[in-house]
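Shown below is the structure under consideration.
All protein chains but one are shown at their positions in the complex.
And then chain A:
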Amino acid sequence: MSLLEVKNLKKVYKTRFGGNEVEALKNVNFSVEEGEYVAIMGESGSGKTTLLNILASLDKPTSGTVLLDGNDFSKIKESAVAEFRRDHLGFVFQDFNLLDTFTLEDNIYLPLVLAGKSYSEMNARLNPIVEQLGISGLLKKYPYEVSGGQKQRAAVARALITEPRIILADEPTGALDSKATDELLRLFRKINQQGQTILLVTHSIKAASHASRVLFIRDGEVFHQIYRGENTSEQLYQKISDTLTLLAQGGDRR
């Protein structure tokens, strides 16, 4: 059984007066295996943000199912959704979404505190993670006192500390300079190599080229996918680039 299974996913938005319908997702099918590192690519308006919101249980599909470890998202009660998200999913956002009222340390603790964990347990989990992410010296600082790359690493730590089944990352490199981007992507690979499943949504070829598989979405459907296989990141980069050119030219599926 796959870790994450997406079947016949469809999402229709209605305009305010119920006149026009916009089909954001037509029919999306894919699955993610445990330990995979999957990147989803697509242009603006291709439906990738809608897809991520549904995977993050922030939005509900019009039809179709999402299964995590065989659990159907639509079967989770409204009141338990937040809890489910907290316990099973980890998030990394483009704009970090750190709270400026908290130190980095407290920001990282946030999901655990919400889950009602004791301080000693939280502290025990914290140390190895911040060691690995190289932010152990910054824990007492506030978000406005550190750089963008450091903020994003704190956000990654916050996602990792709940030991989620899967990490959902939405354009995590979008607000970073190239050096910080490289560092973050290296970290993602390292985390993935330790067995963490990651799903990344991006339109940065560079970010996608670190993944083990790249899915392309166009007009609300999975249009194409590329496996890394034995390719290096550079080779994968080239392949992605070619595919995108093809997509832009409006070519059909190979």
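The rule is simple: a residue touches a chain if its C-beta (ideal position, glycine included) is under 8 Å from a C-beta of that chain, and two chains touch if they have at least 3 such contacts; residues count from 1.
Going forward, contacts and distances are computed from a predicted model.
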Candidate names "hydrogenase (acceptor)", "Putative ABC transport system permease protein", "Tellurium resistance protein terZ" or "Cytochrome c-type biogenesis protein"; UniProt protein name, chain not shown: "Putative ABC transport system permease protein"
Residue of A:22, A:99 or A:248 touching the missing chain in the full complex: A:99
Selected from A:12, A:76 or A:110 as touching the chain missing from the view: A:110
From A:85, A:125, A:224 or A:239, residue that would touch the chain that is not displayed: A:85
Of A:58, A:124 or A:248, the one touching the omitted chain in the full complex: A:58
Residue in contact with the excluded chain [from A:24, A:54, A:67 or A:122]: A:122
Those residues of chain A which, in the complete complex, touch the missing chain: 56, 58, 79, 82-83, 85-87, 91, 93, 97-102, 106, 109-111, 113-116, 118-119, 122, 142, 144, 158
